[in-house]
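Every protein chain of the complex appears in place save one, which is left out.
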Amino acid sequence: MSSRTPTTDDIVRPMQSTAKWYYVVFGVASVLALVWFGLWSIQLSRGLAVTNLTDWGSAGGVTWGLYIGAFIWWVGIAHGGIILSAAVRLFGMKRYLPVARLAELLTIGALSMAGFYIVIHVGRPDRIVTSVVQAYPVTVHQSPLVWDVTVITMYMVMTLTYLGLTIRYDLARIRDDLPNILEPVYKIATIGYSESEDEVIERIVWWLALGVIVMAPLLLHGGVIPWLFALLPSMPGWQGAIQGPQFLTIALTSAIAGVIILALALRRAYDWHHILTDDVIRGLTLWLGLFSLLFLWLQLQQVITGVYAAPLDQRSFAAAKVTNPYYQFAIGVVLLSLAYIFAQAVKAHIFSPMRSLAASLLVLAGTLTEKILFVFEGLEYPTFDMYYNTPGHYFPSPIEIGSLVGTIALCTLFFLVIVKVVPVIELHAIEELRGEGHSHVEGDD
Amino acid sequence: MSRDDDSCSNDSCGCGNNDNTEDESFHPMGADHESEMREMLDETEYDTDLGMDMAEDAMKLIQGEISEAEFHEKYNEAVVEEFDVDDRPTVDAFEEMQATESDDEHDGIFQRLTGEEGLVEQLKNVDADTSQSRRDTMKKMGAGAAALGLGGVASAQSSGDPKDDEYGAEPVGDTSASGTQLGMVIDLNRCDGCLECVTGCIQENQTSTGANWMYVLTYEDEKSEQENFLVRPCQHCTNAPCEKVCPVRARHTRDKDGIVLTNYEVCIGCRYCQVACPYGVNYFQWGEPDVPYEDLPGSENDYEELKGMPDEERHQQLVDSNDHIHDDRGQWNDMRPPQGVMGKCTYCPSRQDGHQGEEKQGTVACMDACDAAGMSAIHFGDINDPESRPRQYLRQRAEQEFERDTELEGVDEEWGSTVTPWAKLSAFKLLEDLGTQPNVTYLGNEPGPEAEQIDGPVTYEQIGVEDNRKEHLDQFTFGAGDD
Partner (left out) sequence: MVEFDAWNFLYPGTWVIFIVIGTPVYAAILGWFLGKPRDMEKALMALTYLIGFIVSMWVGLYVLTQIIGLVFPPAM
């Protein structure tokens, strides 16, 4: 509802000038990232003993903690890309076209951080590629970790392909406004381009979006990732078919929250209020509310099942979970966000972009907390709990917390760089808003 | 060890016990009756020992532990030597077996494919509903594939091919009745919580502080008043979840003897095996190992070189260098793991493969320590071999329990009529309903759901072993440790 009309100038603005805030943010993010690399180096040389992780059982600790929790969290955030793209390309929700590419880029950034967490988490990162690849023909048939690696790879490359194909349209048309220094990059990216390919490419990416919308939410974050935990005989807190749906709702909530934060940050930075409009934010906020509700509903399932008359080992875990103040915090902040979202749905004037930003941040904090808790509390309450050192103990160490700061900083840096290389808002979106849309997208909003 | 083996100089090896007054006759009517039989045989001109041995095996035949053909074959030579003929009724079964064997050798490809033992028959027998051992199934499929020249199909399985890595492809399986499966029988009633096994294991493997591969829990349980012990080595499960989940095949079951090992050269330290194992037997090398690599016997051997050698040469090299860290494939999987890699009880493969001398083959450090301490609670061996130490011990204890039980009740129960000795023995496996198929059988009280570990008669502190590894590792936590 802005009087300004979007132009191509808007989307090339980040590449043509650099404001002071950019340098400040870049500087801070770089420092934080460097601090993290320093901490990581300490871990690489001294081993994982620098964390608060220990063996479970007689040793009294837990062996998976923040690193795995954060890995799951980042994969969840990564789902924003496909959700938005599917909404636009498969379900015809043109309203979200302006934010779709941002979300896709968030997928790349977040998946990269997730992959990085695996490298951080393992004891022998130097062998991770050689060992996994040589065993792959056998292990793909049996190890949930290998399924995880397979599907994450597929999600990543399908998204990259999607981006690589859709960017051609934009780059071909706005080439002259792009920095010359990157000309070789653009040349490769648009190799063999001709306008006649547009329709074909649209169809190709439609198929890609279809494949990914089935694969990523249902089979990655709602599939192979929860299966890492749910299929095991050892930890009652993890067992069960509910983990699939539970993890899916976490992906959906974290994804939308991530997109909202990104959209608000960038529209403020580049004066894009007439493109990434309040209308878009409002819509995303409602979806965040729906997914948060589903998340809480599935938590309810687990709580009631665990406390009513569950077998003893499940009961211990459930009791520990609900009495844990950090769990209460996680659920509390999601409830709080949901309350706001419900309120603004009833009374529109309650909505504000800042409040939606706050709700998104709270949801991200809540889902991260819940995920880390899930990982280590599951290990604190094993089936074989005879040991006097079970339940075990764990709280994230400084280095582990440092990894969170470090990966957020790295993701920020990723965006700071990418925003200068490619247009993060689709040209199609500008055309659509100007009424010049080619109706590539199915149906109408 | 077998009953015929006289080399055991130790009184308490399962064949005799300080505080056990029960006799150990194989005969259901007891040692007195056995002696009578022996006297009668002595009065004849024929070999008494042969007669007694055959009688013992005849009991096994009745129990179904050996087949007629096997019984016949075992004594055929000796009987012919003694009596010039062997007309025992088992001769038919024996001749049938011989006929089948010689047939197989001369079968052409058609016969191999379609004959009784042929590929077609074998494939028909592969049925989702049978309880056929998975290891057997995979072996047959490998053999079948080999018969068709499809070497590649069998490549992931142990096929006898010298280049085979002998990993044993299948991470699942029912305990195969054929093939070696190393395991243990642990008599918790004999254990007194002395923790000698724990110390023995640490010394053998040079594990780092708090990595207690062998572990003993003294526990209290509302079910029983007495002091309870639970000895917890790795269970070397036949259906091991740790092996299934390993993303790099570092954790694997060695096909030749069914032990579950970690390939230290391949493990990436993801710790998924540790997460999947319900028993808590895995201990990760979180930092630099306490004992440097150079101090480990066999570290001078280069594993690339070892793997390139022909089997005989490699074996010789490993024996000559008293190598404790490589198994006979040249794989580094014994003793403590390097930094960033997972370790656990290994059943001492360098001992099993003879690198530490022949006398140590078939033994493990914890069992040796327990024997030396006079307890002999741990009995390690091939649980598929009826003559192995654990199997013999189990049989012996079953008979004792049966005797004691029938004596107490004052009832003259007959062997095999209403109840067998096995029913009287309190034997269990840990967490059996999780389906892991562990290969450690315990004798004694099974811990209930509310069982909790308590300090034992000997504490870990007293023997200088760190029990709470977290306390130890906390000092290395960066930014929050005691540095």
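Each chain gets a letter, A and B, in the order it is written, and its residues are counted from 1.
The working rule: a contact is a pair of C-beta atoms (placed from the backbone, for glycine too) under 8 Å apart; a residue touches a chain by one contact, two chains touch by 3 or more.
Just so it is clear, the model here is predicted, and its values are computed rather than measured.
**Q** Pick out which of A:L44, A:V307 or A:I418 touches the chain that's been left out of the picture.
**A** Checking each option in A:L44, A:V307 or A:I418, the one touching the absent chain turns out to be A:L44.
**Q** Pick from A:D9, A:D126 or A:D279: which residue touches the chain that isn't shown?
**A** A:D126
**Q** Check each of A:V35, A:I204, A:A319 or A:A365 against the chain that is not shown and name the one that touches it.
**A** Among A:V35, A:I204, A:A319 or A:A365, only A:I204 touches the chain that is not shown.
**Q** Tell me which residue among B:D86, B:E288 or B:D385 touches the hidden chain in the full complex.
**A** Missing-chain contact among the listed residues: B:E288.
**Q** With the full complex in mind, choose from A:V214, A:I304, A:A339 or A:V417 the residue touching the hidden chain.
**A** Answer from the full complex: A:V214 touches the omitted chain.
**Q** List every residue of chain A that touches the chain not included in the displayed model.
**A** 41, 44-45, 47, 115, 119, 123-130, 133, 139-143, 146-147, 150-151, 153-154, 156-158, 160-161, 164-165, 192, 197, 199-201, 203-204, 206-208, 210-212, 214-215, 219, 223-224
**Q** In the whole complex, what residues of chain B lie against the chain that is missing from view?
**A** With respect to the unshown chain, the touching residues of chain B are 128-131, 134, 137, 170, 172, 288-289, 293, 299, 338-340.
By our rule, only the chains that are shown with their structure count from here on.
**Q** Using Cα averages as centroids, what's the distance between chain A and chain B in whole Å?
**A** 47
**Q** Flag every residue of chain A that touches chain B in the complex, lowest number first.
**A** Its residues touching chain B are 39, 42-43, 46-61, 63-64, 121-125, 127-128, 131-132, 134-135, 137-139, 142-146, 149, 228, 232-235, 312-313, 379, 382-384, 386-390, 392-393, 397-399.
**Q** Hey, which residues of chain B end up touching chain A in the complex?
**A** 156, 169, 171, 210-212, 215, 217, 219, 230, 241, 244-250, 266-272, 274-288, 339-342, 430-431, 434-436, 447, 449-454, 467-471, 473-474, 476-480
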